[in-house]
Structures are given as C-alpha cells and as structure tokens.
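Of the protein chains in this complex, all but one are displayed in their positions.
Letters A, B and C mark the chains as written, and numbering starts fresh at 1 in each.
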Amino acid sequence: MGDDAKKIAVIVTDRQSEALRMSLGLTIEGDAISVFNCGAPIERTDEVNTNIDGLDMMECQLFSVNEVDEGFATITMQEIPAKLLEYDHIVSY
Amino acid sequence: MKILHIIKEFTESGTADVVIEDHQNLGQDVTIFRLKEDRDYAKLVDLIFQNDKVATW
Amino acid sequence: MSKLGILVNTDKYGDDIVGVVKAARQAGHEVTIFMMDDGVLLAPELSKACSGDAQLSYCDHSAEPRGVKDVEGVTAGSQYQNAVMMHEADRVVVF
Partner (left out) sequence: MKFSKNDDGTYELDVTGYVCPHPQLYTLKCMEKLQDGMVMDVLIDNPSSVESITQACNGKGYEILEKTNPKAGVTALKIQK
C-alpha cells in the first residue's frame, strides 16, 4: 500500500452483494477499505462469498453489527460513528 | 473536525441519525444538509469542500 | 482545483447530480462521475446534461443486464474507474 493510500469506509445497509462487489473493486488502486455492515445479516450467495474471499485476500477490515456475520468483526452501532472519523471517504450503500 | 452530512430526499431515518447524533455528542463540528428542504447546490458544493469529511446518506 | 467524485448507485437523483455538477464546475472544481447498480440507468440523462462538465463512466457489469450500452460521452468501464475516482478525489458524494 503506497503512502498516498486513502482510507475508505463503505457502509452497507442494503444491496449487500453490489456493496461488497464495489468494496472489493475499490482496493484496485491500493486504498485501505473497511466495510461496515449496519443492516441485516449478510445473505450468503456464491457471488457474495466470492467477494468476501476477495476482501479477505486484499486485507480489508470487515465489521458488522450482526454477530452471525461470519468473517466480520462484531461492532455495535454506537461504536461506528467515532470510527468513521478515521476515514478519508465515507461511502454509504 | 468539520463533518458534513448530506441527507438525500428518499433516505430513511436509521443509520444516518445514529451517526449524526453521535458525531454531535463527540463534539464534532457537524453540518447537516437536507436535499429535501434545500436545493442550493452552490451552497452544498461550498460545504462539501469547506468540511474535512463528507458523508452522504 | 479540487476534485469531486460522485458515485451514482441509484437512479433517483438525476436532477440533484446535475445541480451539483454545474455548481462544482462553476466553483472551479473538477468532477468525475461513476455509475453502477441502478445508477447506470441515468447514463443517458447525465451524458446529455454533464458530459462537457464531468468525466463520466459506468460499470459495464451493471449496465449490461439493464440494457444500457453505447452511451455517448460515457466510458463503459468497470470498478477500476470507481477505484481511480475515489483514490484521486478530494471529496466524494453518493447519489
């Protein structure tokens, strides 16, 4: 990751599959991507799983308000706002 | 930190409300721009670049 | 000159996007628009209204199933364009 890498937070509330596909795409330029699932538990389709595997490979941080979201670190909705202040861009989906 | 929260016309309350309220409670300099009530785009663009961070909901 | 990135992932806010683009150009900012998901449905409208004011592209993976193709002035691209836009933009808004 270069010195000019940006920190980008993607907030997922709906359209999970597209939000995750976009998150993965955002890693292409070497930026540090974190995903915050603030909505329903992630629906695991093949496409979603492939994108989550890719996000892991690209060392993205995955957070979710749902304990059941495997592979995501559990975070409370109250913890998210302060965390968002660390990011250059906040992209809500 | 100066933070601009842009609320679009069809945004349902929920995540955005929690984040905005918390940012205010954390003592951040929060500006809220509601597109349903205000469509002064020149003002919006000024705010986008005057603030350190922008979140669109 | 500052750079504004606009991510368009719905088709609900065409007028707002055009308004922001025009105002940003008026203020001397550079504007890039990337469309994906239902946002690609706005490609013809944004092309007509903004192609002289902003660099426009969409994700072909979203465009194809929605029957959007060959829109003049809009690059049929991929998430690569989104990554470049976010990486280079000083500020990003989402519509």
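To be clear about the criterion, a contact is a pair of C-beta atoms (placed from the backbone, for glycine too) under 8 Å apart; a residue touches a chain by one contact, two chains touch by 3 or more.
Remember, it's a predicted structure, so these values are computed and weren't measured experimentally.
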Displayed partners of the chain not shown (whole complex): A, C
Hidden-chain contact residue, picked from the options A:T27, A:S64 or A:S92: A:T27
Residue of C:T10, C:Q55 or C:Q79 in touch with the missing chain, whole complex considered: C:Q79
Interface with the unshown chain - residue positions in chain C: 59-61, 76-81, 83-84
Missing-partner contacts on chain A, residue numbers: 21, 24-25, 27-28, 50, 54, 57-58
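Convention: only the chains that are shown with their structure count from here on.
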Which of A-B and A-C has more C-beta contact pairs: A-C
Between chain A and chain B, centroid-to-centroid distance (C-alpha), Å: 21
Sites on chain C at which at least two other chains make contact: 91-92, 94
Multi-partner residues of chain A (each touching 2 or more other chains): 89, 92
List of chain B residues in touch with chain C within their complex: 6, 8-10, 35, 39, 41-42, 44-46, 48-49, 54, 56
Interface residues, chain B side, partner chain A - complex: 1, 3, 14-16, 18-19, 22-23, 26, 28, 53-57
Complex interface listing, chain C residues touching chain A: 7, 9, 36-37, 61-62, 78-80, 82-84, 86-87, 89, 91-92, 94
